[in-house]
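Shown here: the complex without one of its protein chains, the others still in place.
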Amino acid sequence: MSEVALDPIVPNEEWTLPSRGIVGMTCLIIAEAAIFVIFVVAYIFYLGKSLTGPTPKEVLELPIFTTICLLSSSLTVHAAVSALRGNARRLCSFWLAATVLLGGIFLAGTAHEWYDLIYKHGLTIKTNLFGTTFYSLVGLHATHVVVGLILLSLALFFSMSGDLKEEHHEKLEGLSLYWHFVDGVWVIVFLVVYVLGR
Amino acid sequence: MFATQEWCGLSAMTLSAFVADPTNIFAPAGTPASSIFSLSMLVLGITSAIFLVVAGILTYVLIRYRSRGAGGRGEQEPPQIYGSNQIELSWTVIPILIVVMLFLATTRVIYTTEHAQRPTNALDVTVIGHQFWWEYHYPQLGVVTANELHVPVSDHAHPLPTYLTMSSADTDHSFWVPRLAGKMDVIPNKVNTMWIDPQAKGLYLGQCAQYCGVQHAKMLIRVYADTPEEFAAWIARQRQPAVDDPSVAEGRNVFMHNACISCHTIRGTVATGRFGPDLTHVGSRDTIASGSVPNNPANLRQFIDNPANLKPGALMPPMHLDSHDLDAVTAYLTTLK
Partner (left out) sequence: MATQIPVTEIQDQKVQSPQRHWLEVLHDWVTTVDHKKIGLMYIGYALIFLVIAGFEALLMRVQLAIPNNHFVSPQVFNGLFTMHGTTMVFFVGMPILFGFGNYLIPLMIGARDMAFPRLNAFSFWISAFGGLLLYFSYVGGSGLYGAGSAPDVGWFAYAPLTARVFSPGHSTDYWTLSLLLTGIGTIGTALNIVATIISMRCPGMKMSRLPLLPWLYLVTSGLTFVAIGPLTAAQIMLLLDRYVGSHFFDTQAGGSAVLWMHFFWIFGHPEVYILVLPAFAFANEIIPVFSRKAIFGYPAMVAASVGIGFISLGVWAHHMFTVGLGPGENTFFTLATMIISVPTGIKIFNWLATLWGGKIHFTVAMMFAIGFLFQFLIAGLTGIMLSVAPFDWQLGNSYFVVAHFHYVLVGAILFMLFSAFYYWYPKMSGRMLSERLGKWHFWLFLIGFHLTFDLMHVPGLLGMPRRIYTYEADRGWMIWNVIISSGAIVQTVATLLFVFNMVWSYFRGPIAGPDPWDAWTLEWSVSSPPPSYNFAEIPVVASRRPLWDLKHPDDPDSDYEMDQPTPHEKQEKSL
């Protein structure tokens, strides 16, 4: 049988392992990225293959303003995490609010773009292959933005109520990782749909 | 090349003697199937050798190193060997070499089959897969038929291959006649090509090899390899419009005044439907329902009455004809030779 150790159990070296929250969020990001890759591949595959209907060139405009807003929100959420790490809770609330605002502007911009596409140009998901792949890819991204905004708003609420404290900074960091991922996906979508595809 | 042919022929004959089956992939009757056969013999040889060596060593090890004592915790443990870089390297390098060799042999066959030189006198056939039957067009010869494909026999001295250009009208199918060639999928919105060159006169069987719905199992293929004279005669007959036998005028009327004409074509009549098989010469076929039942008046009558009698799930609806009309229209179709 096993022998009992008589010494107190103290490892020789420092035994630190990566944070499980960050590892977990990284895994989730890889899994979500795999889903996005397939929608991007479908978009690229079907470029130029629509049998009818409006083409990207005819109806798409570069969403410069909303893109700047969304990408800036990565900076603001990073600032929020730094603030929380330094126990500057009011500052953290401020940066979180800025993030939510910028993300909200992005969503509003997307909604406006879609309104024009549907009612002015007659492009829906059923219209042709471009419509199918455009709405599904941008829509999937927008869904992830919505989820992110809900979580960020929750974080903002807890930050303002004083419940979000310095010891939670790793959890906020995990959330900010998710938000960086959402922004990263937008960079790809922007390049593929609005630059490459037009 | 000649030696390979001889060897293939001999092996094919030997194997066929053991197992005389109409769809045996080891009984090739055409060039694509033969080149696959040769390659497969090489692959089987290599994999058998690997199996004998590894399984042999495994068997030896199990016998030689079995525990002979009663076992138990007091027993002395054998020397603990943790690994060896040289050994790891050797059994990495040797498999890589085998893989390279096999890969090169394989690539050659891929390219010679898919990029074969096409002779100018090749016959073109367009194949359209349907749920659950095969449509065949001969564009150079103006012939349309269904389910039974006639092609001329080819031989190495005077090759006369048939090039099949294939697509589907609905779901995915696959055209597989094992003794003539490997299978090729038949896919909507995609055109695939393959070629066959049966070396001996005869009937070659196959069937759809990609699940396409309820009656996938009964989407059979019949390829008739005819001598050039027989083939020419068959083409000549197929090009004729439908036989107009006055003794079956009543049955003809039944056909022309029912929904039959919206799905079927009988050339020379008002029936120009394209959804179902062309029936202009249906009486000349050996089988109906895509090869699944013999073509005789009894089966024909049953099928027309309700296709689910013979092929449940076939897309042709029951025609709801009364018994008298059924007899008449059956007699009519039987005359369409």
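Couple of notes before you dig in:
Chains: A and B, in written order; residue numbering restarts at 1 for each.
Everything that follows uses one rule, which is that contacts are C-beta pairs under 8 Å (C-beta built on N, C-alpha and C of every residue); 3 or more make two chains touch, one makes a residue touch a chain.
Everything numeric in this text was worked out from a predicted model, so none of it was measured.
Although one chain is omitted from the display, it touches the following shown chains in the full assembly: A, B. Within the full complex, the residue among B:Ile81, B:Ala157 or B:Val270 touching the omitted chain is B:Ile81. In the complete complex, the residue from A:Leu84, A:Val100 or A:Leu129 that touches the missing chain is A:Leu129.
Although one chain is not displayed, its contacts with subunit A can still be listed: residues 1-5, 7, 9, 11-12, 15, 17-20, 23-24, 27-28, 30-39, 42, 45-46, 49-51, 125-126, 128-129, 131-133, 135-136, 140. The chain not shown here touches subunit B at positions 19-26, 33, 35-36, 39-40, 43-44, 46-47, 50-51, 54-55, 57-58, 61-62, 65-67, 69, 71, 73, 75, 77-85, 87-88, 91-92, 95-96, 99, 102-103, 106-107, 109-111, 113-115, 131, 170-172, 174, 176, 178, 181-185, 187-190, 192-193, 205-217, 220, 292, 312-313.
Note that only the chains that are shown with their structure count from here on.
Separation between the centroids of subunit A and subunit B, computed from CA atoms only, is 50 Å.
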